[in-house]
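We show some of the complex, not the whole, and keep each chain where it was.
Note that the chains take the letters A and B in the order they are written out, and that residue 1 is the start of every chain.
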Amino acid sequence: MKLGSCYYPEHWPENLWARDAERMRAMGLSLVRVGEFAWSRIEPEAGRLDWDWLDRAIDLLGDAGLEIILGTPTATPPKWLVDSMPDMVAVDAEGRPRRFGSRRHYCFSHRGYRAECRRIVTAMAERYGDHPAVTMWQTDNEYGCHDSVLSFSDAAAAAFRAWLEARYGTIDALNAVWGNVFWSMEYRAFAQVDPPHLTVTEANPAHWLAYRRFASDEVRSFNAEQVEILRAHSPGRANTHNFMGFFTEFDHHALGRDIDIASWDSYPLGFLEQFWFSEDQKRAFLRQGHPDIAGFHHDLYRGCAGGRWGVMEQQPGPVNWARFNPAPLPGMVALWTLEAFAHGAEFVNYFRWRQAPFAQEQMHAGLLRPDDTEAEAAHEAREAARVIAQLGTRQPAAAQVALVFDYEAAWVCGIQPQGESFRHDELTFAFYSALRRQGLDIDIVPPDADLAVYQAVIVPSLPTASEAFAQRLAALDCPVMIGPRSGSKTADFAIPEGLAPGSLRTLVPVKITRAESLRPGAGEAGDGWGIERWREDVETACDGEFVTDNGSVAVVRNGRFRYCAAWPDNRLLDLLVKRIAAEAGLECTRLPEGLRLRRTAGHVFAFNYSDHAIDTAPLDLGDPDIGARTLPPAGVAIWPTR
Amino acid sequence: MKLGSCYYPEHWPENLWARDAERMRAMGLSLVRVGEFAWSRIEPEAGRLDWDWLDRAIDLLGDAGLEIILGTPTATPPKWLVDSMPDMVAVDAEGRPRRFGSRRHYCFSHRGYRAECRRIVTAMAERYGDHPAVTMWQTDNEYGCHDSVLSFSDAAAAAFRAWLEARYGTIDALNAVWGNVFWSMEYRAFAQVDPPHLTVTEANPAHWLAYRRFASDEVRSFNAEQVEILRAHSPGRANTHNFMGFFTEFDHHALGRDIDIASWDSYPLGFLEQFWFSEDQKRAFLRQGHPDIAGFHHDLYRGCAGGRWGVMEQQPGPVNWARFNPAPLPGMVALWTLEAFAHGAEFVNYFRWRQAPFAQEQMHAGLLRPDDTEAEAAHEAREAARVIAQLGTRQPAAAQVALVFDYEAAWVCGIQPQGESFRHDELTFAFYSALRRQGLDIDIVPPDADLAVYQAVIVPSLPTASEAFAQRLAALDCPVMIGPRSGSKTADFAIPEGLAPGSLRTLVPVKITRAESLRPGAGEAGDGWGIERWREDVETACDGEFVTDNGSVAVVRNGRFRYCAAWPDNRLLDLLVKRIAAEAGLECTRLPEGLRLRRTAGHVFAFNYSDHAIDTAPLDLGDPDIGARTLPPAGVAIWPTR
């Protein structure tokens, strides 16, 4: 695995560049990402391309022995470009055009901006496509960041209408499958259909789902245009995009099919603070991040582009964008780096080399402080590089458990939560976390993945599960767990004939006759476990495997297939995971709070996410090759596989 | 009392209609509401009216023995109509035109849309006005739903100016009574007056009150246009409108004077979740709704249209629109139905016959599930029909207590709460609930109702109480209780000369010299009771009947008149109700938590809203004719009047 950093030569005096490159190499870094926000320097005025500075930077970094990831600058169109076609900006859901002055101020559907992007990407690819130091391209930057997937511009409305016509053929077909008769919402022509915002009450969920699919397709095609140009002009170079954490606004699996390598930007402390973690979790893991945040995304993005992946941006210290921005516990940056290694990353790139003292992210740490001195993270990067070199070549271990995740499922549950605490990504994360608490290794995969290679398959919730998916599950011979709301919707957001779980009923003979959402405190208890947030009425001939004291069927089992008809609490999740693992022949290791394991073919890694020392003796792994038997906070230990 | 359901033939294949009608009859239903969202099917294009399908549906349902409530479809203008006059949509308080894609996207003040409504209503009335199966008309649907009473469109602004001129005559008169001199807000012409939104700080409360009155009048006249057409073309048929719960944005008493029957849409679980009930109440009555939600509205709407009323939509299971959507306790649907009977409803219509699997309300339950099987509510509807048949003809019991409620009072308190916890409807509900906890029967009536028929009169809060109202109270010979802020405002939102309670001072010789609003926890205690949220300084020669330990006068009594100068807590309310009842010669029954009583001329009903069994023996009513002495959760017991 290679280490690197994000570097902005345009931020610094040119006389610093050579020394920076030298210090990177000395720190154990061999990669450097450049260029992705530099459009105003590459093209200061319309048509006047200034390559000189970038030529010198790329030559110098390459000559220093660094491999370059070159970013296309399309996330930051300059002011002269926006002024030349003011309607290229996205329009937000309130109907307000978004204004210049930060980044991502473009509409994915604007044909004029698309042409400008093709032009600048072609120019960059022609200039640097064959440069020996350029080994990878990054398209744009963090698609969707700052709520930028959905646009309600005229350009988007026009493109949406064309997309609908392509999908549905006739307006009558659209009216029929959306059920537009419901409130006289029937259209007579595609030209009558608008984006679904600012309606008096909620718009038709089928309308929203179509708009989300359309918007996701727009991101994908925007990206594909760049990839096509890069492949044509830069043969032999990989391309990637840097995805974000806990972000489901477009279909990463779909976009991932168009790129060579999936990468993501890992900010565990910011994510802990900003997302739905409990106050207790935010307190316990303040300076570490929840122990499953990084792993979840590693395992997710490994499944997005055929297996190749990396961390494009790694948090090196406090960030600037969360409500509160603490510093990581000493050791965490090294831990996060080694954990990425253990999960199979090709690279980890720290964001950023040196903290820039100006503009929006001046309070965001880097490997160097603004005064050019090494920050804490520099030492940890060096230490991580040392350990990685010591470990040598890495082979993946055999897969254990597949967790099926689907972006469309997240949209469906977001459009129609039915109870405000039903969050699809939180449910998925809860299942993931339960598997990891038992020490299991997980692949997060799309519904169309090859599931036959796994010992167990978990489907936390897949509302639009297709017939084909049901058949592929049926063909498996391992335990399969299907979570609530699965099979509850057709492809166009209707309740299926015969009710949920639709075609999945062939696996577990249940019919969900009714669902209810529950406010906090309104759950039901079983014997040492419970359900909360969501429960379903189940009509079935099978016995309930888990039934609450009130008689609610929480889990139904039919041979190797289970259906979970509720939101399980952590205790029920633990019981389920242990049973499934036992049936799958997988060995569980009940881990102490905050400890996590991960295996490669040659090693077992342990990561201490807690803020206190943990004795690994009960794991029965002996003395580690690297690290100590008693793991300090933020400590890592590595044993050879026995 | 008749039972029925809301049915949408346009949602279903025509070959289901006959079987549906037959099943309705078999279930004990004799009413069916149709048509209220079907404009795009009745008139698929401008001017092309397609009656065929509706002819067949109405004939078929009528032939099956069902009485039809036919709805005018004006809540859902089709897209072609909106496109033909885009300025017909309402504009929200933020200044954004509301967009097509759900319902209620029209402005009550748009003259072009008014003409279209008259046209379609006339066409429907001409076609079906004489149809023998059509026995009632519903105008539009839930006026005001989704915050749709107020519009800030150009059409509304123009109509508002005309309304102001009609009310005030001269602009100087308006300036004078509004006190526009205050911040140089004086106008020189009616044409200068705008709606009161988006001002830098709050607009003049008199300006807001005028705008609310205007908007209420617009709803009323919009409805009256339809009623006039229906009466002309459909002689002998009753008309109604389906009002909502906890909704005070227009004057239902005024509109009620124009219609034959008031009806309302009863969703006790959704209302419990969405309104100001405490967390404890939301927990205790999760699957039942607060025990006074349904009764409050029954007693309110009975007073809205001269006494005739019904439940147009009855919740049959989980709904889709609250933050959380639990299922009712088994038995609740029957309980709610029988409670409506006990309160005097002419009909209860379940919403809806069969859960449609598509569009916005796909997660809203019906009597049938989407798979055409009976949902739980079907059995309860059948049981309710059986009991109602067994009980036979029903006569109302003599009235006991009048609770005076006024929509304008709600506007005044909403425009100027003075303390954010002063909610007029919550205070009204608190008085209502206290009366019901003592087993009393209540009529909720407007200030101009005939109060002489009651044993006691409660006026929770009536800021703009008129001289005439004071005189009518003075003429009563029963106990009268007047709540805080009553008489505190003139008709144009000023403090009356001589201060509050204005003309009510003739009843209780008090002067309110100052009022203060109190944050939670800042109340005062008396001996086993307390006040909270609001207290007034009282200047009076009378002794305080209830005085706090701090010396604050909570209640002043002057013979049969009382003034309550604070927001009373529940314990004080209980003490007050018991004293008033004793003075009125009304017998109180202190009911166990969650139990409620209601009397007709022939029967006493008890309803168990709690989640545990309640022994009715202490009520000393003996063994019930129907139901058991020990009432299970959601149980109903009925005794003959002794």
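Operating definition for what follows: a residue touches a chain if its C-beta (ideal position, glycine included) is under 8 Å from a C-beta of that chain, and two chains touch if they have at least 3 such contacts.
Here the structure is a predicted model, which is why all the values come from computation and not from measurement.
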Homomeric assembly size (copies in this file), of which only 2 appear in place: 3
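Here is the rule we go by: only the chains that are shown with their structure count from here on.
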Between subunit A and its twin subunit B, rotation from the CA superposition, multiple of 5 degrees: 120
Length of the line joining the C-alpha centres of subunit A and subunit B, rounded to whole Å: 47
Interface residues, subunit A side, partner subunit B - complex: 94-95, 177-188, 192, 194, 196-207, 416, 418-421, 493-499, 511, 513-519, 521-522, 537
Partner subunit A, residues of subunit B touching it in the complex: 10-11, 37-41, 44-45, 73, 76-80, 83, 90, 94, 96-105, 145-146, 148, 273, 282-283, 286, 317-318, 320, 323-327, 355-363, 365, 369-371, 373, 375-376
